[in-house]
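Missing here is one protein chain; the remaining ones are kept as they sit in the complex.
On to subunit A.
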Amino acid sequence: MTLEILGISVLWMFLLGYLIIGSIDFGAGFFNAYGVLTGRQHILTNIIQRYLSPVWEVTNVFLVFFFVGVVGFFPKTAFYYGTTLLVPASIAIILLAIRGSYYAFESYGSRGHKGYSFMYGAAGLLIPASLSVVLTISEGGFVSMVNGNPVLDYHALFTSPLTWSIVVLAIAAVLYISAVFLTWYADKAGDRKATKLLRKYALIWAGPLAISVIGIMFELSKHNVEHFNRMIDIAWMFGLSAIMFVITVWFIWKQQHYSWALGLLVGQFALAFFAYGISHYPYLLYPYLTIYDSFTNPAMATALVVAFVLGLLLLIPSIYLLLKLFLFNKDYIRGKKDHHA
């Protein structure tokens, strides 16, 4: 395995981590807001608060890790993506900032403001939408070089059906992932009402998820033939992912094996996400940037890999402790104990 592949794989893994736990967080905010609007807040709030409270800050770190790592391993991305993403990334930062800080303000300051819940829920959908634009841009066709500098064509971007189908996928995926996870969590907490409601949400959002994926495949076959053909080459990965999806929905439908459903959900997204990444190889930005011509020098690459391994040795036990205390601790999940400062 070359250092280039190693670097991008590690980063991709962290982005997958962000995709999963970020989705749970964003979706939870949306369901909570929806509950407030429809007067069913009492069913969900407790479950959602108990999960989110100790982990909210950790979610953000996955994203930071990804973009810092990308610039470290592939410094040229700073030039191409830094220049073109000014507007979409700034909007995403502002939404993330408002959402993240107001979560803390609300949890520790004052609870239960309706307008706030609504904003919090809406921001949770707008963030994945604005971040997903990066994936669209990476497919090429929206960036041109003017006087040696990359320039983003906003008109082409916002009138492309590919952009919008990816936005729909991002939102549907967020809501689906979140609903499946929270169904499992509520079931573990023994909260039947919440389980029932969240199960319904999971089933509802499975449909748009499947449809948007098909839509993207179709758009991509016209927009970026090279990428599409490479996707066909590894169709088995997408196929396996689809099978996992069907089984997950089946389990949720039958109201059984929620733990399996959760595991399969992670498997489904991991496979699809890596299949997408592999078929994108070697391009970071079609057709300007590949992982080879943007790669850092060997000395820095080695240093980063060593730092990464040492960092993991520190992080894995810490994450294990966090999960053990909060995610896999029955008393905590069921709300028997509350030891907040």
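Just so we're on the same page, contacts are C-beta pairs under 8 Å (C-beta built on N, C-alpha and C of every residue); 3 or more make two chains touch, one makes a residue touch a chain; residues count from 1.
Simple rule for what comes next: contacts and distances are computed from a predicted model.
The chain absent from the displayed complex carries the UniProt protein name "Cytochrome D ubiquinol oxidase subunit I", chosen from "2-oxoacid:ferredoxin oxidoreductase subunit beta", "L-lactate dehydrogenase complex protein LldF", "Ring-1,2-phenylacetyl-CoA epoxidase subunit PaaC" or "Cytochrome D ubiquinol oxidase subunit I". Of the listed positions A:L15, A:A28, A:I47 or A:L63, the one in contact with the omitted chain in the full complex is A:L63. In the complete complex, the hidden chain is touched by one of A:L3, A:V266 or A:M300, namely A:M300.
In the complete assembly, the contact with the undisplayed chain comes from A:L96, out of A:I8, A:I24 or A:L96.
In the full complex, subunit A contacts the hidden chain through residues 53-58, 60-61, 63-65, 67-69, 71-73, 75-87, 89-91, 93-94, 96-98, 100-105, 108-110, 147-149, 151-152, 296-297, 299-300, 303-304, 307-308, 311, 314-315, 318-319, 321-322, 325-326, 337, 339-341.
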